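Read through the structure below, which is laid out as C-alpha coordinates, and then see the notes.
One protein chain is absent from this view; the other protein chains keep their places.
Up next is chain A:
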Amino acid sequence: MSDLKKHIVSGFDRDLEGIQAQIMKMGGLVEAAIRDGARSLETRDEELAQQVRTGDTAIDQLEELINEEAARVIALRAPTASDLRVVLSVLRMSANLERMGDLAKNMAKRTGVLVQLQPIEGSAASLRRVAREVELMLKDALDAYIQRDAELARDVIERDRDVDQMYNTVFREFLTFMLEDPRNITACMHLHFIAKNLERMGDHVTSIAEQVVFLVTGAYPDEDRPKADMTSTDTRYSPQSAEED
(Lines give C-alpha, C1' and ligand atoms only; values in the text may rest on other atoms or scores of the structure.)
Protein backbone atom coordinates (compact mmCIF):
# COMPACT_ATOMS: atom_id res chain seq x y z
CA MET A 1 0.00 0.00 0.00
CA SER A 2 2.84 2.35 0.71
CA ASP A 3 6.07 2.91 -1.15
CA LEU A 4 7.89 2.81 2.18
CA LYS A 5 9.89 -0.24 3.09
CA LYS A 6 8.64 -2.91 5.43
CA HIS A 7 9.00 -2.52 9.18
CA ILE A 8 11.76 -4.47 10.88
CA VAL A 9 9.03 -5.86 13.15
CA SER A 10 6.79 -7.52 10.57
CA GLY A 11 3.86 -7.72 12.99
CA PHE A 12 3.63 -3.94 12.77
CA ASP A 13 3.10 -4.18 8.99
CA ARG A 14 0.45 -6.85 9.50
CA ASP A 15 -1.38 -4.67 12.03
CA LEU A 16 -1.39 -1.63 9.75
CA GLU A 17 -2.39 -3.66 6.72
CA GLY A 18 -5.11 -5.28 8.81
CA ILE A 19 -6.81 -2.02 9.82
CA GLN A 20 -6.46 -0.64 6.31
CA ALA A 21 -8.10 -3.76 4.88
CA GLN A 22 -10.95 -3.30 7.37
CA ILE A 23 -11.46 0.32 6.36
CA MET A 24 -11.59 -0.70 2.69
CA LYS A 25 -14.13 -3.37 3.51
CA MET A 26 -16.18 -0.80 5.39
CA GLY A 27 -15.90 1.60 2.45
CA GLY A 28 -17.14 -1.13 0.11
CA LEU A 29 -20.18 -1.77 2.31
CA VAL A 30 -21.03 1.95 2.42
CA GLU A 31 -20.67 2.22 -1.37
CA ALA A 32 -23.11 -0.67 -1.75
CA ALA A 33 -25.52 0.89 0.78
CA ILE A 34 -25.64 4.14 -1.21
CA ARG A 35 -26.09 2.29 -4.50
CA ASP A 36 -28.76 -0.09 -3.20
CA GLY A 37 -30.48 2.68 -1.24
CA ALA A 38 -30.82 4.81 -4.38
CA ARG A 39 -31.89 1.85 -6.48
CA SER A 40 -34.53 0.76 -3.98
CA LEU A 41 -35.90 4.30 -4.07
CA GLU A 42 -35.98 4.40 -7.85
CA THR A 43 -37.48 0.93 -8.34
CA ARG A 44 -39.69 1.24 -5.23
CA ASP A 45 -38.16 -1.99 -4.00
CA GLU A 46 -39.04 -2.30 -0.32
CA GLU A 47 -37.15 -5.57 0.00
CA LEU A 48 -33.88 -4.02 -1.15
CA ALA A 49 -34.51 -1.05 1.15
CA GLN A 50 -34.91 -3.49 4.03
CA GLN A 51 -31.54 -5.06 3.15
CA VAL A 52 -29.89 -1.64 3.30
CA ARG A 53 -31.45 -0.98 6.71
CA THR A 54 -30.27 -4.26 8.22
CA GLY A 55 -26.90 -4.03 6.45
CA ASP A 56 -25.96 -0.98 8.52
CA THR A 57 -25.24 -3.23 11.50
CA ALA A 58 -22.24 -4.72 9.70
CA ILE A 59 -20.90 -1.22 9.01
CA ASP A 60 -21.27 -0.24 12.67
CA GLN A 61 -19.51 -3.41 13.78
CA LEU A 62 -16.61 -2.71 11.44
CA GLU A 63 -16.27 0.78 12.87
CA GLU A 64 -16.02 -0.64 16.36
CA LEU A 65 -13.48 -3.21 15.25
CA ILE A 66 -11.35 -0.58 13.48
CA ASN A 67 -11.42 1.72 16.51
CA GLU A 68 -10.33 -1.11 18.78
CA GLU A 69 -7.55 -2.16 16.41
CA ALA A 70 -6.34 1.42 16.02
CA ALA A 71 -6.27 1.89 19.80
CA ARG A 72 -4.31 -1.34 20.11
CA VAL A 73 -1.75 -0.24 17.51
CA ILE A 74 -1.29 3.11 19.27
CA ALA A 75 -0.86 1.41 22.65
CA LEU A 76 1.43 -1.40 21.56
CA ARG A 77 3.36 -0.03 18.57
CA ALA A 78 3.64 3.70 19.35
CA PRO A 79 3.37 4.65 15.68
CA THR A 80 5.17 7.77 14.44
CA ALA A 81 5.28 9.88 11.27
CA SER A 82 3.53 8.17 8.33
CA ASP A 83 2.51 5.20 10.52
CA LEU A 84 0.85 7.60 12.94
CA ARG A 85 -0.91 9.30 10.05
CA VAL A 86 -2.23 5.92 8.85
CA VAL A 87 -3.76 5.25 12.26
CA LEU A 88 -5.16 8.76 12.70
CA SER A 89 -6.63 8.85 9.20
CA VAL A 90 -8.19 5.41 9.61
CA LEU A 91 -9.85 6.50 12.86
CA ARG A 92 -11.37 9.57 11.25
CA MET A 93 -12.34 7.75 8.08
CA SER A 94 -14.14 5.05 10.03
CA ALA A 95 -16.18 7.75 11.80
CA ASN A 96 -17.06 9.32 8.43
CA LEU A 97 -18.02 5.99 6.92
CA GLU A 98 -20.13 5.08 9.92
CA ARG A 99 -22.08 8.35 9.57
CA MET A 100 -22.51 7.69 5.85
CA GLY A 101 -23.88 4.25 6.67
CA ASP A 102 -26.42 5.85 9.02
CA LEU A 103 -27.46 8.33 6.35
CA ALA A 104 -27.90 5.52 3.80
CA LYS A 105 -29.96 3.60 6.35
CA ASN A 106 -32.13 6.67 6.91
CA MET A 107 -32.58 6.97 3.14
CA ALA A 108 -33.77 3.35 3.04
CA LYS A 109 -36.16 3.96 5.94
CA ARG A 110 -37.78 6.81 4.06
CA THR A 111 -37.99 4.63 0.96
CA GLY A 112 -40.14 2.27 3.05
CA VAL A 113 -42.61 5.15 3.58
CA LEU A 114 -42.36 6.55 0.05
CA VAL A 115 -43.37 3.29 -1.65
CA GLN A 116 -46.71 3.69 0.07
CA LEU A 117 -47.21 7.20 -1.33
CA GLN A 118 -48.00 8.55 -4.78
CA PRO A 119 -44.69 8.77 -6.70
CA ILE A 120 -43.35 12.23 -7.52
CA GLU A 121 -42.49 12.43 -11.19
CA GLY A 122 -38.80 12.82 -11.98
CA SER A 123 -37.70 12.81 -8.34
CA ALA A 124 -36.17 9.34 -8.37
CA ALA A 125 -34.02 10.13 -11.40
CA SER A 126 -32.73 13.38 -9.85
CA LEU A 127 -31.86 11.67 -6.59
CA ARG A 128 -30.24 8.80 -8.44
CA ARG A 129 -27.88 11.27 -10.14
CA VAL A 130 -26.89 12.77 -6.77
CA ALA A 131 -26.43 9.30 -5.28
CA ARG A 132 -24.32 8.15 -8.22
CA GLU A 133 -22.06 11.16 -7.92
CA VAL A 134 -21.60 10.61 -4.17
CA GLU A 135 -20.93 6.91 -4.70
CA LEU A 136 -18.35 7.71 -7.36
CA MET A 137 -16.70 10.29 -5.11
CA LEU A 138 -16.47 7.69 -2.36
CA LYS A 139 -15.00 5.13 -4.73
CA ASP A 140 -12.38 7.64 -5.90
CA ALA A 141 -11.60 8.72 -2.33
CA LEU A 142 -10.99 5.10 -1.34
CA ASP A 143 -8.89 4.52 -4.47
CA ALA A 144 -6.91 7.65 -3.64
CA TYR A 145 -6.35 6.19 -0.16
CA ILE A 146 -5.08 2.87 -1.48
CA GLN A 147 -2.84 4.51 -4.07
CA ARG A 148 -1.76 7.33 -1.73
CA ASP A 149 -2.87 9.71 -4.49
CA ALA A 150 -3.27 13.24 -3.09
CA GLU A 151 -4.16 14.64 -6.53
CA LEU A 152 -7.14 12.33 -6.92
CA ALA A 153 -8.18 13.18 -3.35
CA ARG A 154 -8.08 16.90 -4.13
CA ASP A 155 -10.21 16.24 -7.19
CA VAL A 156 -12.79 14.50 -4.99
CA ILE A 157 -12.82 17.52 -2.64
CA GLU A 158 -13.51 19.79 -5.63
CA ARG A 159 -16.38 17.60 -6.78
CA ASP A 160 -18.33 18.13 -3.56
CA ARG A 161 -19.35 21.43 -5.12
CA ASP A 162 -21.22 19.54 -7.85
CA VAL A 163 -23.12 17.55 -5.25
CA ASP A 164 -24.06 20.74 -3.44
CA GLN A 165 -25.32 22.25 -6.68
CA MET A 166 -27.35 19.16 -7.51
CA TYR A 167 -28.85 19.39 -4.04
CA ASN A 168 -29.80 23.02 -4.63
CA THR A 169 -31.56 22.00 -7.81
CA VAL A 170 -33.60 19.18 -6.29
CA PHE A 171 -34.41 21.42 -3.32
CA ARG A 172 -36.09 23.91 -5.66
CA GLU A 173 -37.69 21.08 -7.60
CA PHE A 174 -39.35 19.66 -4.47
CA LEU A 175 -40.39 23.12 -3.32
CA THR A 176 -42.18 23.61 -6.63
CA PHE A 177 -43.97 20.27 -6.36
CA MET A 178 -45.14 21.11 -2.85
CA LEU A 179 -46.44 24.52 -3.94
CA GLU A 180 -48.24 22.98 -6.90
CA ASP A 181 -50.13 20.48 -4.81
CA PRO A 182 -50.10 20.27 -0.99
CA ARG A 183 -50.82 16.53 -1.26
CA ASN A 184 -47.20 16.19 -2.44
CA ILE A 185 -45.85 17.63 0.80
CA THR A 186 -45.41 14.36 2.71
CA ALA A 187 -43.59 12.63 -0.12
CA CYS A 188 -41.52 15.71 -0.95
CA MET A 189 -40.47 16.20 2.66
CA HIS A 190 -39.17 12.63 2.70
CA LEU A 191 -37.50 13.11 -0.67
CA HIS A 192 -35.92 16.30 0.54
CA PHE A 193 -34.47 14.55 3.58
CA ILE A 194 -33.04 11.91 1.28
CA ALA A 195 -31.46 14.63 -0.85
CA LYS A 196 -30.07 16.29 2.28
CA ASN A 197 -28.70 12.92 3.43
CA LEU A 198 -26.90 12.55 0.11
CA GLU A 199 -25.54 16.07 0.36
CA ARG A 200 -24.23 15.29 3.87
CA MET A 201 -22.64 12.10 2.54
CA GLY A 202 -20.77 14.26 0.05
CA ASP A 203 -19.38 16.25 2.98
CA HIS A 204 -18.24 13.04 4.68
CA VAL A 205 -16.53 11.87 1.47
CA THR A 206 -14.81 15.24 1.32
CA SER A 207 -13.57 14.67 4.86
CA ILE A 208 -12.26 11.23 3.84
CA ALA A 209 -10.46 12.80 0.86
CA GLU A 210 -8.93 15.35 3.24
CA GLN A 211 -7.60 12.46 5.34
CA VAL A 212 -5.93 11.11 2.22
CA VAL A 213 -4.22 14.45 1.60
CA PHE A 214 -3.13 14.48 5.25
CA LEU A 215 -1.86 10.92 5.03
CA VAL A 216 0.20 11.59 1.92
CA THR A 217 1.50 15.11 2.61
CA GLY A 218 1.39 15.38 6.41
CA ALA A 219 -0.82 18.47 6.22
CA TYR A 220 -4.49 19.09 5.67
CA PRO A 221 -5.50 20.97 2.51
CA ASP A 222 -5.46 24.58 3.69
CA GLU A 223 -7.92 26.17 1.27
CA ASP A 224 -11.55 26.31 2.40
CA ARG A 225 -13.72 23.53 1.15
CA PRO A 226 -15.87 24.54 -1.79
CA LYS A 227 -19.34 25.12 -0.40
CA ALA A 228 -22.23 25.43 -2.78
CA ASP A 229 -25.18 24.44 -0.60
CA MET A 230 -27.07 27.73 -0.75
CA THR A 231 -30.39 26.51 0.63
CA SER A 232 -29.79 27.75 4.17
CA THR A 233 -28.59 31.24 3.28
CA ASP A 234 -30.15 32.22 -0.03
CA THR A 235 -33.77 33.50 -0.22
CA ARG A 236 -34.11 32.11 -3.74
CA TYR A 237 -34.70 28.82 -1.94
CA SER A 238 -37.76 30.09 -0.02
CA PRO A 239 -41.34 29.19 -1.11
CA GLN A 240 -42.20 32.78 -2.16
CA SER A 241 -39.26 32.89 -4.48
CA ALA A 242 -40.11 29.52 -6.02
CA GLU A 243 -43.67 30.70 -6.60
CA GLU A 244 -42.47 33.69 -8.63
CA ASP A 245 -40.61 31.48 -11.11
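By definition in this document, a residue touches a chain if its C-beta (ideal position, glycine included) is under 8 Å from a C-beta of that chain, and two chains touch if they have at least 3 such contacts; residues count from 1.
Here is the rule we go by: contacts and distances are computed from a predicted model.
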- Omitted chain, identified by the protein name its UniProt record gives, among "DoxX family membrane protein", "Phosphate ABC transporter ATP-binding protein", "STAS domain-containing protein" or "Anti-sigma factor antagonist": "Phosphate ABC transporter ATP-binding protein"
- Query: Out of A:15, A:83 or A:229, which is the one that touches the chain we can't see?
  - Reply: A:83
- Residue-wise, where is chain A in contact with the chain that is not depicted? 4-9, 12, 78-85, 218-219
